[in-house]
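Working notes for the structure below.
Yeah, one chain of the complex is gone here, protein chain that is, but the others are all in their spots.
== chain A ==
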Amino acid sequence: MYKQTCTNLLNLSKDEVKAWLDSFDSVITDCDGVLWVYGEPIAGSADAMNNLKTIGKSIYFCTNNSTKTRAELLKKGVDMGYHITENGIISTAHATAAYLKAHNFSKKVYVIGSEGITKELDAVGIAHTTVGPDQMHGSLGEFMSKHLVLEKDIGAVVVGFDEHFSFPKMTKAASYLSDPNCLFIATNTDERFPMPTLVVPGSGSFVRAIQTCAEREPIVIGKPNPAICAPLINQKIIDPSRTLMVGDRANTDVLLGYNCGFQTLLVGTGIHQLSDVAEWKQSKNPEDKKLIPDVYLPRLGDLLPFIVDKATGGSY
């Protein structure tokens, strides 16, 4: 409903919003910028999601954040009051490990990232290098002749968020990727990591650096690549036309919705605002149209009165 119009639900009548609530059975929501910002819960989001579950919607979290395993994301969600199970969590670290497993990967992975990735690889029995600091010692000549050790059985390079990103890591990745048979996988390409007051680099910055010196394009696992939701769709667990994607970032969340045939809701508590949507509406670039959500709310919690109304049949 309201396809790519960015209709503000607060401008609709109560009956119109209830009809819209009836138009989907599953809800997939982004986390950073929708449910929480960094460590702080966004007011009203937990109540809204839990009540959507109460009125019969199936709930999924879908995050591009590769620094946590599904178990860690589950704990964070439960601690913040969400009624969610591990199977309801779609994360890029988990999906990356699943991708390699599905392709019968049997070599070793060079990881530029965090334990969020390596623990998920461990869980499916895929060998990998260790994460953490890898700092330059001595001169470049010494590095090249003595300290740089390239392993022989690396079959893939996986790049995600890495606060220990460094020149030695870039050199290793570029060298491994000079073999065209070595896979190049990016967990996601978000340019900035969501933080309330500061602009800080996201995985996209690290991926772009490796893309440049390896002169290769990566397979991108996370949003907006529809592959991240493919298992749910292919196994008929969700029906795309009756699935709502909720997010704060248009070029990952809304675009994922577009790519999968979902309905889309943009909330204003994160990256993109109504002013951005206005620009895309004016733009002549057809790609920008894919970023326009169906509907909009200032924040997810604004949906609560309508859900409660539905749940109680309008009477308390």
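Here, contacts are C-beta pairs under 8 Å (C-beta built on N, C-alpha and C of every residue); 3 or more make two chains touch, one makes a residue touch a chain; residues count from 1.
The criterion applied here is as follows: contacts and distances are computed from a predicted model.
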{"item": "\"Glycerol-3-phosphate phosphatase\", \"Ribosomal RNA-processing protein 41\", \"Exosome complex component RRP45\" or \"Translation initiation factor eIF2B subunit epsilon\" - which is the UniProt name of the missing chain", "value": "\"Glycerol-3-phosphate phosphatase\""}
{"item": "Residue of A:V78, A:L150, A:A278 or A:A311 touching the missing chain in the full complex", "value": "A:L150"}
{"item": "Contact residue for the chain not shown (choose from A:F206, A:F262 or A:W280)", "value": "A:F206"}
{"item": "Touch with the omitted chain, as defined above, among A:Q135, A:S241 or A:S283", "value": "A:Q135"}
{"item": "Chain A residues that touch the omitted chain in the full complex", "value": "38, 133, 135-136, 140, 143-144, 148, 150, 162-167, 170-171, 174-175, 177-178, 191-192, 195, 197-202, 204-206, 208-215"}
